[in-house]
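Would you mind keeping the following structure in view while I ask a few things?
Missing here: one protein chain of the complex. Every other protein chain is in place.
We call the chains A and B, going by the order they appear; numbering starts again at 1 in every chain.
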Amino acid sequence: MLTYVARRFAELVFVLVAVLILAFAASRLMPGDPIGAMLSDRSGDAALEQRLRAEYGLDAPVLQQFWIYVRGVARGEFGLSYRFVGVPVVEVLGDSLKISPLLALSALTLAVPLGVAAGALAALRHNRWTDTSVMAVMIAGISVPNFASAAFLVYLLAIRLGALPVAGWGTLQQTVLPVIVLALQPTAYIARLARTFMLEVLAQDYIRTARAKGMRERIVILRHALPNILVPLLTTIGIIFGTLLTSTFVVETIFNIPGLGRQAIQAIFARDYPVTIAVILLFTFFYAGINLLVDLLYGVIDPRIRLEARR
Amino acid sequence: MGWITRNTGLAVGLGLLCAAGAPADAKSLRLNITADPSQMDPITESELIAGDIIRNMYEDLAGIDKDGKIIPVLATEWQAMDGGKTWRFKLRQGVKFHTGREMKAADVKRSFEALLTPALKPGASQVYLKDVVGAQDMLDGKATALAGVKVVDDTTVDITFNKPDVLFPIYPVRIFDADVLSHGADWFLKESAGTGPFQFVDWKRGSEVRVKAFPGYWGGAPKIDEVVFLVVPNIETSLSLYETKGLDLVEVPPSGTRAVLKDPRYENQTLRVPAAQINYLGMNQNLYAPFKDKRVREAINLAIDRDGFVKGILGGAGLPLYGSITPGVAGYAPVPKIPYDPERAKQLLAEAGFPGGKGLPPIDIQATAVQKDDLAAFADQFKKVLGMDVNVKVVERATHIKQMNAGEVAFFPWGWTADYPDALYFLSQLWDSRSPYNRVRWKNADYDKLIDQAQGEPNAEARYKIYAQAEKIILDDVGMAPLYIRTQIWLKQPNVKNVYLTPFRMLPYAKVEME
Partner (left out) sequence: MSAVELASERERDELRRRFLRNRNAVIGGALVGLAVLTAVFATTLAPHSYTETNMLLVWGEPDADHVLGLDSLGRDILSRILVGARVSLGVAASVLALTLAVGTAVGMAAAYFGGWIDTVTMRAADIILAFPELIFAILLAAVLGPGVLTVVLALSTTWWPGVARLARSLVLGLRTEAFVEAAVASGTRPAAIMLRHLLPNIVAPLIVRASIGVGFIITAEATLSFLGLGVQEPTPSWGGMIRDGLTVMRTDPYLAIATSAVLGVTILGFNLLGDGLRDLLDPRARDR
């Protein structure tokens, strides 16, 4: 078991290094150069350009730049932002590091109970009207991209009814719409899976036994059925969390939330290499890290996986 | 887990606090900015949004009043000596920096020197100091003191130039307490060193910039306690915030002007002032042969429906532009209107040898993503009226600017904002063949001569006559096609007073009162 964990961990490190190289390469390959962005209107001034380039170490050969960057990362320094002159990357990311995970977690907290409940309900009323309608809603939920559903919800709830604020972050009311929009797809996903698992569980012997013994339906569901679908669901929930954490950028852009996702997009567009690379590393670390945890968890839960670990 | 519950609690708490609003007696002026500023200090300052914030904290030798006239700020009077090659400034007495020190002539010299020190990455202002004797040496790293600035006494300073520069006093060059520079490279994130009515408090990136009143301000302590610049890229959000009194002032970007101008609720709360910014269509004759023919350029000029453009694309928040200077800028004089004349345009094109557009090679009209609507509109217009095959090309901003500055873009709509309140800024920076910002690479020796003449002409009236002559040369030659002037649109809550919007954007909020 321990070797398995160690191996997976080593793979994670390998992947992160590869991602670092790729992200660095991508940043240097992007058209449009940050010195140009800094100079903006004054890009005619060649002397100034030379000076700035030297300042930021961008006149050194690429490999050397890479080496300097890696050394910095090893020390925990991610450099200075290009867009916010003189400000360390870590400070630029500062608050957004707290906001995005909070957003993702809130959406997950909404999606899991809702999804499980909807899926379980559909399974219990299998092939009846409730099943069909719940599933129809769920499949629609998966289908509509979150910026499209945002359009509808914003128009209906914020503009037409004025019940909720259009955007922003800070008050409780402002969290409602973004969290709902972000939770739509995960809810639908979880619901479908919950339904499938529930159907399998309901066909099991011990459920029939429990019912035959005369147990109340509610107890049967809550104490025998539900717990048995939560375990397989757990890994999916973990993966969904990982995906949520790293795809908040659309919702953040629409609702003007100063989160990590929006920072990433803005950094890419502004050619702010240090911030871009740092955010990509962070995102990948979250995503790959959570996937690894989920895999390990699954390995703990299902011993067969561990044995099959040889690839 | 604890981290999560703690932060949720924090978020909820903060949320409730924000919902409750700041304490009732704190007068806080809240306005929006569409993005984070890129700089927060007077040395690296080089962009508009940063400027809007920084000018409330850092001041220049001279400034403008609400009518756009030059007024003394940190200098009380100035006098040209030696045929205009030296300017003597008498400084205001009793001016305090936010750091507590009193401003003296030596501070002017030290500010200039900081603005010319390469290691500090000076932004826009080093361009204005370029002609001071010894400036180039400093920029090249050969000197650490500025030879051309002489401290005569505590309140008098002489500045000498390599060649006469009549407009120097109105150049935006900030004066600050250079002592802070020894406090670290990010001093501007922790302290404030200007003379302005407000001082820096905090910058939460992605969220807001906060400045508080400076009680020792020479112009009198502000009547409000603080100004908060909220980062709100989305106009919808800004308008919602304004309606719920979350914002006191809203700068309405072009995409929001329709919503604002259409809504009767905002009628008495709208501030409308044309910007000191020209927008033109550049035609680089070196890159597209047909542009060499004046008739082709004229045809394009006449094929532009300026009124339609202002109404459609600008939503009415603008004015057609027929010249190269905007109203409200010293030296402006009305020029003849350019009609929208598709028939004459077609005729001219035919005369030039391209009847119905036949024979014209395809051309790209290029700009940044923000202008994609403009580009699509132009492309379609020229196709419709002239039969030109125009292809829309959207390019990343830094690349586009670099290409324009290198004279590599053939056909592009672009603008130019006045940094200081004199028309010479437009004329010298854009169309003088020696200027690095002459992106169309239009050349005319007579024009250049007139600019030189103007730069040495201390008499304003005489100078303005030269401006008119120069402007006529480029307009007659259709060196570029003038397009439009944007109207700045702001919303202001009724209880906010003494907010001044000028063609050069908002004046500092020193005199604002809130009931």
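The rule we apply is simple: a contact is a pair of C-beta atoms (placed from the backbone, for glycine too) under 8 Å apart; a residue touches a chain by one contact, two chains touch by 3 or more.
Because the structure is a prediction, the values reported are computed rather than measured.
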item: Touching residue (missing chain; options B:95, B:209 or B:235); value: B:235
item: Touch criterion as defined above, residue of B:184, B:215 or B:312 at the omitted chain; value: B:312
item: Omitted-chain contact residue, chosen from A:121, A:265 or A:297; value: A:265
item: Selected residue (touches chain absent from view) among A:47, A:62, A:159 or A:222; value: A:159
item: Positions on chain B contacted by the hidden chain, ascending; value: 234-236, 239, 255-256, 258-259, 262, 305, 308-309, 311-313, 315, 369, 372-373, 375-377, 379-381, 384, 392-394, 396
item: Touching residues (missing chain, whole complex) on chain A; value: 11, 14-16, 18-19, 22-23, 26, 29-31, 139-140, 142-145, 147-152, 154-155, 159, 196, 199, 242-243, 245-247, 250, 253-254, 264-265, 268-269, 280, 283-284, 286-288, 291, 311
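The working rule: only the chains that are shown with their structure count from here on.
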item: Gap in Å, rounded to a whole number, between the CA centres of chain B and chain A; value: 39
item: Chain A - residues contacting chain B, complex; value: 31-34, 36-37, 39-45, 47-48, 51-52, 55, 83-88, 91-92, 94-96, 98, 102, 105, 154, 158-159, 165-168, 170-175, 254, 256, 258, 262-263, 269, 271
item: Interface residues, chain B side, partner chain A - complex; value: 4, 7-8, 11-12, 14-16, 18-19, 36, 38-39, 44, 46-47, 118-119, 121, 124, 126-127, 139-140, 185-186, 188-189, 204-207, 231-234, 236-237, 239-241, 244, 396-399, 401-402, 405-406, 436-437
